[in-house]
Each structure stands twice: as structure tokens, then as C-alpha cells.
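== subunit A ==
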Amino acid sequence: MLEVKGITVRYSGLPVMRDLSMKVEQNQTVGVVGANGAGKSTLLKAIMGAIKLSAGQILFNGQRIDRLRTEEIVRLGIIYVPEGRRLFGPLSVEENLMLGAYTVSDEASKRRNLEYVFELFPRLAERKRQAVGSMSGGEQQMAAIGRGLMSSPKLLMLDEPSLGLAPLMVSEVFETVRRLQREGDTTVLLVEQNVLEALELSDWAYILQTGQIRKQGPARELLASDEVRQAFLGL
Partner candidate 1 sequence: MEELGIQILKSLVSGLLMGLVFALVALGLTVIFGVMDIVNFAHGEFLMVGMYTTLLISPLLGVDPVLTLPLAGLVGAVLGVLCYFGLIRFLLRGPMIAQLFGTFGLMIFLRNLALLFMGSEPRIVHQGWLVGKSIVIGPGVVLESTKLAVAVLSLLSFAVVWWLINRTKVGKALTATSLDAEGARYMGISTELMNALAWAVGGASVGVAGGLLVNFWPVDPGVGLLFTMIAFATVALGGFGSVRGALVAGILIGLIVNLPPVWDAILRSIDAVGLRGLDIHSFKYTMVYAIYFLIMVLRPQGLFGWKQ
Partner candidate 2 sequence: MRKIALVAAIAMLAAMLVPAMAWAGPKEIKIGVIYPLTGPAAAAGRELRAGAELAADIANQVMPGINMDMAKNGGVKSLGGAKLTLIFKDHQGNPQLGADLAKKLILDDKVVGILGCYYSSVTKTVSAVCERYGVPMINGSSTSPTLTKRGFKWFWRTTPHDKWFTKDLFEFLVGLTKGKAKGVKAVPREEINTLAAACEKTEWGSNVAIEIKNFAKEYGFNLAANILYAAKSPDLSSEVQSLIAAKPGAMLFASYTSDALLMIKTLKSMKAKPKILWGQDAGFDKPEFVSLGDDIVGVLTRSVFLPSVVKMKPLSGQVNDLYVKKMGHDLDGASARAFTGLQTWVYVLEKAGSTEPKAIQAACNTISIPGNQLVVPWVGIKFSTKGDEIGQNVLGGGLIGQYQKQKDGKIGLEVVYPFDIATAPLVYPFQGY
């Protein structure tokens, strides 16, 4: 479904990502894990067209998207739930969700999606008039994921959804991802620092280090490898 072919990204001349390739298959959940600064967010932003590539290609359903503008990529059905959530703080929950459906013109499907999000996160329904900036981190993350679902994405890319959340909230967020896997036909690309959770959730995983893929394979296998545990836990 999504294919990244040998991309290189430079910041002010310095390569931060070198010749990286990866694949996301339809209906799969793919995890990308790695330490802070390994280039995970850079990868997602490159897919979103927010960062220019110095080399390589990105294909979505066979179509080259690395020359497109971000908003065109969104219209193709790739939705990015960014790190730090990037909600529109002073706006209400509902307004934020409706902005998630900005590219959708069909009122009925908007309503359907809104209901689905509210059903997924009942807490958002309770607080739909509240300014999203005044909610707790976990609620904000729900709003961010909910906003991502508003346009019925073909590929949902979650960037550190557990960042800054209390453990209980983290499980709740991952539970949601699991439910999306079960219910929908949504493909998920999950970027996480929370290695174990991410690997447990994913079908396939990539381990990223200093802008390069260090290891890839079925997530369960990676989870079992000592190398991973050592690299991330120092255990």
C-alpha cells in the first residue's frame, strides 16, 4: 500500500535519514520504533510531504506522492496524527474533530464518522464543547486520534500516541488502536518509543536508528530478541 524507496533527507546539508526503504501492506499494522532522534518523526513527515526528500521515492497505492503537497497527500487518504498532537487548543473538541473532516464533503459520512469517534471515545462526546487545550493529555490524545479518523483514512499514521500519557491512558490509547485493527479496514503505521506496547500491537516492525533501518521483521519476533531489549532498556 505504502512504499518508501531509498529516501534520503537532509537538514541544512546534513543527512538525517539515509537511503531508507520500508513497506506498509494493506490492513497491516506496522510499527516503527527507535530512540529519540532516531528519525521516526522525520520519516512520517517525509511521507506527508512536510519535508523535502533529497533522494528516493514514496509510493502510495502505486502512485508517487513525494512530489505532492501535504494537503494533496491528505486527500489521498493518508492521515497523520502528529507527535505532540498539534490540536487547535482554543477550539472546541467538536470543532477540532470537524477540522479532521475538512477534506470530506459528504455530510452523511461526516456525521457517521463523528458518531463513530464519539462511540470510540465517549469522553469526547461528553466534552465536545470544551476547548481542547484545557483537557488532560490523555483526552487530548483521544481527540487527536479521533480527529485522524474523521476522514475515514486509508492509512493512519500515529506518531508517538503514548507520549506524555499516564500508563492507564497509554493502555487505553493502545486499546483503541487494537480496536481499529479489529473493526475497520484501516491500515496503521505506528511510531513509538514505547517499544513493547508498539511491538505487541504491530504485525510487522522496523527498528530505526540514526536515520537508518537497523532491523525489521514480524513484530513478535523482534519482541523476543535480546538485542531489542538491550538496546532499549539497558537490561
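Regarding selection, all candidates are chains of the complex that A comes from, given by their letters.
As a convention for this text, a residue touches a chain if its C-beta (ideal position, glycine included) is under 8 Å from a C-beta of that chain, and two chains touch if they have at least 3 such contacts; residues count from 1.
Everything quoted here is computed from the prediction, not taken from an experiment.
J.: Contact as defined above, complex as supplied: which of the candidates 1 or 2 touches subunit A?
T.: The touching one is 1.
J.: Enumerate the contact residues on subunit A facing candidate 1 in the complex.
T.: 48, 50, 69-71, 74-75, 79-80, 82, 86-91, 95, 98-100, 102-103, 147, 151
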